[in-house]
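With one protein chain removed, the remaining protein chains of the complex are shown where they sit.
So, chain A:
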Amino acid sequence: MKFLVCISNVPDTTTKITFTPDNKEFNKAGVQFVINPWDEYALTRAIELKEAQGSGTVTVLNVGEADTEPNIRKALAIGADDAIRVNAAPKDAYFVAQQIAHYAKEGGYDVILMGKESIDYNGFQVHGMVGELLGIPTVAPAMKLDMNGNTATLEREIEGGKEIVEVNAPFVASCQQPMCEPRIPNMRGIMTARTKPLKVVDAVGEGAATEVAEYQLPPKKQGVKLIPAEQAGELIKLLRNEAKVI
């Protein structure tokens, strides 16, 4: 089977968020970028399924500029076979989805795996859009994915529970824990990743459907009001009379 895993390049989870002076863009200066944590579930599960089937390929795809290549190489080191980078800044979910749909169709992939959401944009959008553009089902967010021939059994998380869903390839799934234990690169992986093919292609399709006018940081908290442990009950009175939340 041919697996396509879409990875986005995001600021490390501990990054202090700041913006450019016009507040229109995230300030990348000095920031460490990582593979979106959710996408690591997609990548590892694709590799596991390929190994279980004993044949097939795992291709990673990223829509991004040249600075994302270290993380694409990392995905190759973890075990993907080859990579595609669509050479463009990811303008919005619609723009990214068009690229993925186009190259997924061109490559004839059977299973397209993504993360639940990108931790920078928090869109939860690209997987649904790609499914719709290709006219195939999207199962999002999936906590479990097993394949039997052409048929996949997935657990889809819904508020308060889960649905067991069966779909036939081709399909899109967006992955989250506890699907698998994400792998980290080993020495051999890092060595072989250098020579694995990484194809750079041009963006296609229309522009974006949305535009960020301005980013803002949340208002600063007033500071914590401490209540002595011996008078813990006082807290409950404050929550009722002052904060008015109980």
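Brief remarks on what is shown
Please note the rule applied: a contact is a pair of C-beta atoms (placed from the backbone, for glycine too) under 8 Å apart; a residue touches a chain by one contact, two chains touch by 3 or more; residues count from 1.
Everything below uses one rule, namely that contacts and distances are computed from a predicted model.
Between the names "Aspartyl/glutamyl-tRNA(Asn/Gln) amidotransferase subunit C", "Aldehyde dehydrogenase family protein", "Electron transfer flavoprotein subunit alpha/FixB family protein" or "Molybdopterin oxidoreductase", the one given in UniProt for the chain missing from this structure view is "Electron transfer flavoprotein subunit alpha/FixB family protein".
Of the candidate positions A:G64, A:P90 or A:P141, contact with the hidden chain is made by A:P141. When you scan A:A52, A:V200 or A:I236 for touch with the missing chain, the hit is A:I236.
Listed for chain A, the residues touching the missing chain in the whole complex are 11, 13-14, 17, 19, 26, 37-38, 93-94, 97, 119-129, 131-133, 137-141, 143, 156-167, 176-178, 209-218, 221-222, 224-229, 232-233, 235-240, 243, 245-246.
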